[in-house]
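Reading through the structure tokens given below for one structure.
Only one protein chain is missing; all other protein chains are in place.
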Amino acid sequence: MQDWNAMHDDDFRMEVRRFIEQNYPEHLRFLTNRPPFQVIKPWLMKLAEKGWSAPHWPVEYGGMGLSPRKLLIYMDEQGRWGVARQFLGEAGTVQLGPMLISHGTPEQKKNLLPKILTYENIWCQGYSEPNAGSDLASLSMEARLEDDSFVLNGRKIWTSSGLDSTHIYLLARSDKQARKKQQGISFLLVDLAAPGVTVRGIKNISGTTEYCEITFDNVRIPISNMVGELHQGWTVSRSLMGFERINTGSPRRAEFAFKRLEALARERGLFKDAGFVDRYTELALDLADLKAVFVHFADMLCRGETLDADLSVLQLLSAETNQRITEFLLETSGELGLTVTESDSDGRVDALQPFLVMRAVTIGAGTSEIHRDIIAKRVLKLPS
Amino acid sequence: MQDWNAMHDDDFRMEVRRFIEQNYPEHLRFLTNRPPFQVIKPWLMKLAEKGWSAPHWPVEYGGMGLSPRKLLIYMDEQGRWGVARQFLGEAGTVQLGPMLISHGTPEQKKNLLPKILTYENIWCQGYSEPNAGSDLASLSMEARLEDDSFVLNGRKIWTSSGLDSTHIYLLARSDKQARKKQQGISFLLVDLAAPGVTVRGIKNISGTTEYCEITFDNVRIPISNMVGELHQGWTVSRSLMGFERINTGSPRRAEFAFKRLEALARERGLFKDAGFVDRYTELALDLADLKAVFVHFADMLCRGETLDADLSVLQLLSAETNQRITEFLLETSGELGLTVTESDSDGRVDALQPFLVMRAVTIGAGTSEIHRDIIAKRVLKLPS
Amino acid sequence: MNTINESQSDPAEELKQRLALLRDSARQYAGNAAHLKRARALRGTRPGHDAVVWREMAALGWTGTMLPEQYGGTGLGCAEMATICEALGRSLLPEPVTAAAVLAGGAILYGDNEALKAKLLPALASGDLLPSLAWREDTHATTILAVAARAEASASGVRLSGAKRLIVGGAGADGFVVSAQQHGGLALYWVPLAAVGPRLVFHDLPDGRPAADLELDGIEVPAANRIAGPGVAELALARAYDEALIMTAAELHGLSTRTLEITTEYLRTRVQFGKPIGSFQALQHQAANLYIQHRLCQHALQEVVTLLQQPGVDENVRGALASRIKARCADASLRITRTAVQMHGAMGFADECDVGMYLRRAVTLAAWLGGADVHRRRYARLALTEIAA
Partner (left out) sequence: MNTINESQSDPAEELKQRLALLRDSARQYAGNAAHLKRARALRGTRPGHDAVVWREMAALGWTGTMLPEQYGGTGLGCAEMATICEALGRSLLPEPVTAAAVLAGGAILYGDNEALKAKLLPALASGDLLPSLAWREDTHATTILAVAARAEASASGVRLSGAKRLIVGGAGADGFVVSAQQHGGLALYWVPLAAVGPRLVFHDLPDGRPAADLELDGIEVPAANRIAGPGVAELALARAYDEALIMTAAELHGLSTRTLEITTEYLRTRVQFGKPIGSFQALQHQAANLYIQHRLCQHALQEVVTLLQQPGVDENVRGALASRIKARCADASLRITRTAVQMHGAMGFADECDVGMYLRRAVTLAAWLGGADVHRRRYARLALTEIAA
């Protein structure tokens, strides 16, 4: 077994770079949106064969066991080559895996982890409900304990990649009498093929069906599908650290969008337009400084420090810089933007898709409002 | 007595224009800040001699008795010629006069109104207190009724033009037992020369002493100095309508600031700088559209309609457009802005003073936060 | 410009009452919830609108609002038409009223071919004809007068060459007003659908409505189909363009207004953390900011159309006013619809939520005929003496 962490940084970087350059499909470079599973699958299988599906998992569970420092190099090289940001959708490797590794039973680890790595099981996340969005802890999906089973009833919504998935991990209310709304919640694993599960795709504003609504009608699952203790699901779901959390603040997508802007400007000769250049430069500097903020948090990770409430600064900045860039991209494309509504596979500069896709970044991983609340209350200690 | 309202609009406009052009001092045109009383006094005396001190007061009280329509022409001509915005400071003509006319006793009207018109009495407004700013109704200044007198104790602050004034009208708490904080307040008139009154100037950020703190230490005033009913002062102070309220939303100051920007751009040859021109044009359009909003409210006045909560839209827009213009003026002046800190009497383009003075416009007549609250709750009917 | 009307009498009041009547009737028709459902269903289809509704609109007088009575119109002005367009914008009606009645219709009306006017305009007013203006070639051109297409004399009349793009309303058009260079300058020709043959290609705009590209090579029309020759054509195009800008601004204003209504209603009713989200001050202030943008559009639009009701408005003044209002309404509508999506949370990102349709229509109309950046610069050239000089 290769000990990646023992390698010199430069050698490791070159090894990663070589692999990516040799295996990543050219036509999928620098996408601003996340490709569907079927499109990205050949690359994922390449990663799986190489044993690189889960760079951050410990070696004993089939991961690469990378230190934060090596992990950041790994991400850095992906960004450099324009590898599609696959992690958010792959709830299995990024989210569920680490939670199982900390909280799962030996059986759960043995049975589930290998199938995540090979994409035999594709997991999605079932947290949000129609009446539990920003206020996640008010979720009402019911998990009634009957003998050795839970009986699930309720609805999950805004589940990413639900149509591509085979399984879902979710939070459900196992004790309706609990005093605080964060209590009485259990963390459960469900096969989407189970009787009583209905998956309905939700078309989104950008025309793709990235989200789902999943209905559970008396779905019965064995109690062994629970991760962590009974009624302690909230804690399990909050246990993600470091890499998994910093990932959503990565400036990678903003960089990809900025490359589009650059290409558009070149195509239209806008670098001769002083008014354009002023605004372009402002965004270039916003991006440069966003990267500096990212490096700060990445360095903290490398030093083994805990990422705290002020990670919201990175997430907000990243999301809003992203939006500013794609809004300017759309504005700059002018009437050209009216003529390209489909993906950019023909190499033309598409402004509409990035603009629409990025509408979600200030909603998905906590709304901007929630992040500002966190900064005000937990970082600046302003009163309630 | 001239009936101005019977005149044709054009004739009236020409008459006003002629008077202004012949009498207004050239060196005081297009000031972005309000000149001290002594500086503007010669012009005010000209107005008083002409009988034009109070264009909006009824003729029977010495005003011009202008209809809203004629009043707006009067204001329009002042703006066109760059007449200093004198009204806010002149609490006597703009604020107190109309309140006395509606709520004063015959004696109060007879004794006080003429002296307002001749500037024999200069009035200032005593509303804010150290702990009652945005939350004005929580004022705590005490007015204890003893026989035929009130005994005043407390402190008023942020009183505009206090050092130039001879008298103050104020709100004080006459009934500490009142159930709501808006109740138990009386509206009182005080001679600043009375024993126990101390006036201290407060130097402001722009270097002038426009505001005062006034302390009242057992100041005794006769009960006849009360305007309106006992404990009903809040209502008296809220009774201003129309012209007095629209005045703070006038785009005049924003226009004056924009003229500065124009002069600076001409001086520096910036109209050849496409990046500058883009931002300049944006502000030109903001100003044009702000004027359209003003015209809407002015038209409402002319039609005799009541100005409502949504006047906050005009006040906010006017204040914030003002600030955007003066911020850009400062930025554009660059290091030149470091060399001119005094008033612009030497004809050079000063950016610092307008910038600093305009810091107050989103505070003074209700903070921006208060206006946004009003729009959200009273116009958009959002829940509390 | 004085901020006060000079005159003593009050035709403004009269106009205001007429507009209120028009607005009520237009809103009543367009506000029927069936229209929004229809607009949703028609996305991605051809011609992307409903011929029956088009005729109903004509029957209501909307396609002939700005046409003189001699051509079957009602001879009203920009203010009345803007009121109608605002109502159409509110409900996202897919029928190409601005493109056909204002842009193409205006180009015909302001031309100098009386015979063609007598033939085409009454048909437009009655709903029997849907004309479309084929003007754009380079998607980056910032003026309607940038034309490379050519018109040359041929045996049977005039032969056109070149290509036109992004013809809004072109998928259901009965004929095209085509701009082309000829000896002496720019001219406009009427090309009936029958002469077009297989030369039309369609694609979807961001709002799901179709636009057409038109290959001109090989199209021939009689010389009598010349709508306007050199000199007249430029003026006709410029005026039709300015009026279409204003109507597009009115549509944008209408759709922002409706978006704001939908969103404040959502803020009042959506509950999170145990209370309506509209009780959170941060959202209240954002809503107030949107409302301010809305009011800027409302009063600026009112000023612009009122000024244009006067006879004999200078061409540069008209252009500046048109660009000013297009820039304002484009910016405001994008900001309002973007924020509306954000305020709706994940729901706002779903296609089934109406605010997404409003955003996509805003994106489309904001860019069509030039975006805010283009029009701010045009305004500067036309209205700011320091820059024009």
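Letters are used for the chains, namely A, B and C, taken in the order the chains are written, and counting of residues starts over at 1 for each.
We take it that a residue touches a chain if its C-beta (ideal position, glycine included) is under 8 Å from a C-beta of that chain, and two chains touch if they have at least 3 such contacts.
Computed from a predicted structure; not experimentally measured.
Would you indicate which residue among A:2, A:118 or A:281 is in contact with the undisplayed chain?
Only one of A:2, A:118 or A:281 touches the chain omitted from view, namely A:281.
Return the single residue from B:281, B:322 or B:368 that touches the missing chain.
Considering the complete complex, B:368 is the one touching the chain left out.
Pick out which of A:294, A:328 or A:355 touches the chain that's been left out of the picture.
A:294
Which chain C residues would touch the chain omitted from the figure, given the whole complex?
Counting only chain C, the missing chain is touched by 280-282, 284-285.
Given the full complex, what residues of chain A touch the hidden partner chain?
8-10, 13, 69, 72-73, 76, 262, 265-266, 271, 277-278, 280-282, 284-285, 288-296, 298-299, 303, 310, 313, 316-317, 369, 371-373, 375-377, 379-384
Would you write out the residues of chain B that touch the absent chain, in ascending order?
Residues touching the hidden chain, for chain B, are 128, 131, 133-135, 138, 157-158, 202-205, 207, 211, 268, 275, 327, 330-339, 341, 352, 355, 359-360, 362-364, 367-369, 372.
One rule holds in what follows: only the chains that are shown with their structure count from here on.
Chain A to chain B: how many Å between their CA centres?
Roughly 54 Å, centre to centre.
If I count partner chains per residue in chain B, which residues reach a count of at least 2?
Answer for chain B, listing residues that touch two or more other chains: 277-278.
Quick check: what residues of chain C touch more than one other chain, meaning two or more?
Touching at least two other chains: 283, 373, 377.
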